[in-house]
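In this view, the complex is presented without one of its protein chains, the others remaining in place.
Now for chain A:
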Amino acid sequence: MCRGGRMFAPTKTWRRWHRKVNVNQKRYAVVSAIAASSIPSLVMARGHRVESVPEMPLVISDSAESIEKTSTAIKVLKEIGAYPDAEKAKDSQAIRPGKGKMRNRRYISRKGPLIVYGTEGAKLVKAFRNIPGVEVANVERLNLLKLAPGGHLGRFVIWTKSAIEKLDSIYGSFEKCSEKKKGYVLPRSKMVNADLARIINSDEVQSVVKPIKKEIKRASLKKNPLKNLNVMLKLNPYAKTARRMALLAEAERVKSKKEKLDKKRKPVSKEELAAAKAAGKAWYKTMISDSDYTEFDNFTKWLGVSQ
């Protein structure tokens, strides 16, 4: 038996399927996609094989609008170098991996060129529509989902002459309003001159630029001046003479001390001994004759000291 209960958040048909987008934003997107379709690097980045295409944007004459047979359509594609792109789309037809298979999205393939024509009711629609990967659109009704499939700019577009000529009247120019879209003017670009290299090397910029700093001074390891003499001298040039004087003074002190000790350790000669003894006796005599004391005479008798 299966487990009971209802699924979490049962999907309802009244899910909000539709979204409102501002008209200006929708037009901005279409206009950007058309612009991107003329830049070969963007088109190649999107994955189209445009190596053998002679020029971007690719414009073909209006005689293409009256092609009726698919075989001629293929010949035309080969002539203009767009066939490798269509071929890529044909080779890429495969069964989708994943559950989409069983949800009515069984097959997938790459997108090929988009043919845009100008005159209403052109025969080329029927000729080109069966070629795998190739799509057709009237210039008055361009679909953003076809110009930037998957949200990626740079679809490979093949214009007919009348289609490209109509673009000006449909979307206007940067100054002129569009005729078909009331009051619509092409959006202004963020940078008028996007050539950074040119701007950087221009006179206006280079004249106020500062010179390049080639030698960057980085912090070196701090060395202790109390241990390292050179570093000490960098900070205090007097340190050298001070140290020299200190060393000399120390040497002098050591020498004089040694001399004094040597003299003391030397055995005393007879004359020096006699002189020292005589000096001692004289000093004793001065001590016992104290001239300041007035009652000295009585004192000497009492002490029994002889002069």
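Heads up, the rule we're going with is that contacts are C-beta pairs under 8 Å (C-beta built on N, C-alpha and C of every residue); 3 or more make two chains touch, one makes a residue touch a chain; residues count from 1.
As a convention for this text, contacts and distances are computed from a predicted model.
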item	value
Identity of the absent chain, which is to be given by its UniProt protein name, from "Organic solute carrier partner 1", "Serine/threonine protein phosphatase 2A regulatory subunit", "beta-aspartyl-peptidase" or "60S ribosomal protein L7"	"60S ribosomal protein L7"
Touching the absent chain when the full complex is considered, from A:41, A:66, A:173 or A:201	A:201
Omitted-chain contact residue, chosen from A:222, A:265 or A:281	A:222
Candidate in contact with the missing chain, chosen from A:10, A:97, A:211 or A:267	A:211
Options A:7, A:216, A:235 or A:287, residue touching the unrepresented chain	A:235
Residue ranges of chain A at the interface with the undisplayed chain	201-203, 206-207, 211, 219-220, 222-226, 231-232, 234-239, 241-242
